[in-house]
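As you look at this complex, bear in mind that one protein chain is not there, while each of the others sits in place.
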Amino acid sequence: MSLPRPKPERFRLRRTMMFMNAQKPGLIKDAYIYGADSIMLDLEDAVAENQKDSARFSLYHALKEIDYGDTEVIVRINGLDTPHWKEDIRVCVAGGCDGIRIAKTESAQDVKTVDEAVTEAEKEFGVEVGRTLLMAALESPKGVLNAYEICQASPRLFGVALSGGDYRKCMQVKVIPGGIEMLFARGLMLNAARAAGIQCFDTVFTNLNDDEGFRAEVKQNVEMGFDGKSLINPKQIPIVHEMLAPTQKEIAEAEKIVRAYREHASEGVGVFTLDNGKMIDIAFVPGAERVIKLAKASGIYEGDL
Amino acid sequence: MKNAVGREIPAEALAIELKNGRKYEPYQGKGYRDGKYIKKAGPTTKIYENPQESKILPSIRDAVIACGIKDGMTVSFHHHFRNGDYIVNMVMKEIVALGIKDITIAASSLGDAHDPIAEYIEQGIVTGIQTSGIRGKMGDVVSHGKLKTPAILRSHGGRVRAIEEGDVHIDVAFIGAPTSDEYGNARALGGKGDCGVLSYAVVDSEYADKVVVITDTLVPYPNFPPSIHGVNVDYVVKVDEIGNPKKIASAAARMTQNPRDLMMAENTAKVIAACPWFKEGFSFQTGAGGPSLAVNRFLEPLMDAKGIKMSWAIGGITAAICELQRKGKVGKIIDVQDFDTGAIEDIRTNPNHYEMTASEYANPANKGAFVNKLDFVVLAALEVDIDFNVNVITGSDGVLRGAPGGHPDTAEGAKCCVIVTPLTRGRMATICEHVVTVTTPGDCVDVVVTDYGTAVNPNRPDIIKALDDAGIKHVPIKELQEKAYSLVGTPDDLQWKDKVVAILEARDGTILDVVKEIKPYEDK
Partner (left out) sequence: MELKAVGTAGTLESSDVMITLEPKDSGGIDLTLESSVINQYGRQIKAQVLASLERLGVKNAKVIVNDHGALDCTIKARVECAFYRGCQCDMDGKFDWGGVIR
């Protein structure tokens, strides 16, 4: 048996979250080899209604026995409108997953309901209360409109994600290259997430044969400010990682900021000037640190920070 | 006695009598027979001084009778018709019907199409098998000790050597051909079931005492340029069908979409590109399996990035390499077997796509085969062990179900031999402590690429340095094996009886390993 996983980090790097059917032994046994930051073991849509029970047993033993290493393990549970979600939460907590993705979140109350059930399960299974993280998937116009209250609903919540399939159905639109049909939802959700200080993830891109379309969408995600993206196939992972990787120029700039900040911080100075004359204050530092972190994860950082 | 790959070779295997009186030795390491001399064993052939109009006989039965096939003889076949082959079964049916027994089949390979032979083995009519591949029912009955003498399994190059050296003597060769004229000039194109080339059958036509060409498409004399020359042919038989064209030439293998295969293929291409031989004019061979085939696709952009082209590609040819050549990225294709219709269509029309013989391809005992000039070969494996020994013949149940093919030949010849395989298949650990059977010795295997990482043979410091310089991560192979066992559990040892059912010859004719009769699983 593998050791219990370390306590999950609420704001870790999550560029790629890959969906896997929790019921398929061939898939879940080593889903980490493709290098996704997070894998999403799915109890919801990927699992047929008459296999919901079976998927939980598979999930439990996978969580307990497979060494996923540094890869974050998140489980998508069934919606609050189904009879399955309560037991889904119990198995997630008992198995020790890092986080739970709440499907079809429509209000802050939905998050709170899950939060309470998770707390209860943590107490029941002797897990540190607060260990299990949450993320909320917005899948409807109502969920999107309530994004801000949802983003603030729980200290467990690390992020919010858009689920395009259901949302488009509700909006009576289809997938449009360029994403005009999703512009409002993406924009509102990003704004809400940033206002609440949590992460924000874009929906899946389902046409696996359209590499160009996928790249275009990822490019837009990056430009809009998403932290990462949900994926359905491992071949999408390196593309997202490549496109999220900072440029050497960005890395050099970030390095300067971090170094200068560290020097000045010890002297108690909060505002300083870089060698190019640029005024920097403490507000720039988290962004610069994020660039260094991204560069390291992308395998392109050669410095010593 | 233990051989150079640590395998115990029992005395009964070493005592097997070869036709030329040569004594078997245990494998001594690669290059052991380099520089030694052999005397080639010529056939006894008949003089046809008086002109004859035609060599055509009405039936296979007539040919069997005309060749004077008797008890105890050796007959040979080729495997260019792959799983579509009808020739072996048609010929053996007539031999058996004539009450002839104690027959040895010496084929370039045998496959699932030849299940009926299993019955002749069980009946004691077929008492010897010499082949590269053995699968299906035949693999089963041989593994369960039903064949009277141990099967002898050779690589494609090793087979040519064994025939030329006289380890095996072919009394009658039956050569299926897509087209032939009445004098036995035979080609692999222009018929109903084209197979592209007849490379493996050439040595049979030159070293068998009697040669019969069997075709379903007679064409006017002279059928030129021929793969099999009429001057070596005694008789020609026309039958309705030589095989099932759909299975002789399958549609081009679709490029795998399996993300695991693609990832391994991409990593393999990166390993190749990091080696010093990846330069203008390099040479290359890859197999037709999922990840091996996909290497073509990932190699192309790396060639473009470096601005280099491949001078030649050899081996079993697929549409993928022909495609690359059409883009101007490969000089010549030299072909020993065609895996799909794309490759066959290409050799029909492309002046830079040539047929070669199996000897030119891989024979270790001629004066320098193509494999000796090969830079890179990418191969698959059923198992690889911590000494880099490869098994491509026995399954995890110990039953014969594969073929060394050109694996040991290309592995020894090439400057860099890359094995690409997933770490585990189902519950089977592909990277293991000891392979069930050694079919390619570890001293010929250089790099192993898996979905969990890459390992380089420590006897190749040059490749290790090349990968380090390119920043390509690699780990000791022991680490991969331990990872595999941590995933699937440590396998129990297979249980064997004492009887040797197959000899694995190294390409130089020494014994690399033996396969014993498998003991069925007992519920304890």
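We call the chains A and B, going by the order they appear; numbering starts again at 1 in every chain.
Here, contacts are C-beta pairs under 8 Å (C-beta built on N, C-alpha and C of every residue); 3 or more make two chains touch, one makes a residue touch a chain.
Here the structure is a predicted model, which is why all the values come from computation and not from measurement.
Every shown chain that the unseen chain touches in the whole complex is listed here: A, B.
Taking the complete complex into account, B:R427 is the one of B:K70, B:R427, B:K478 or B:K497 that touches the chain left out. Checked against the hidden chain, the listed residues B:T104, B:N363 or B:S396 yield one contact partner: B:S396. Residue A:S58 is the one among A:T16, A:S58 or A:S140 that touches the chain missing from this view. In the full complex, the hidden chain is touched by chain A at residues 25-26, 29, 52-54, 56-58, 60-62, 64-66, 83-84, 86-87, 90-91, 94-95, 125.
Even with one chain removed from view, chain B keeps its contact list with that chain: residues 396-398, 425-428, 487-489, 491-492, 494-495, 518, 521, 523-524.
Just so we're on the same page, only the chains that are shown with their structure count from here on.
Within the complex formed with chain B, the chain A residues making contact are 29-30, 33-34, 67, 233-235.
Contact residues on chain B toward chain A in their complex (touch as defined above): 259-260, 262-263, 451-452, 486-487.
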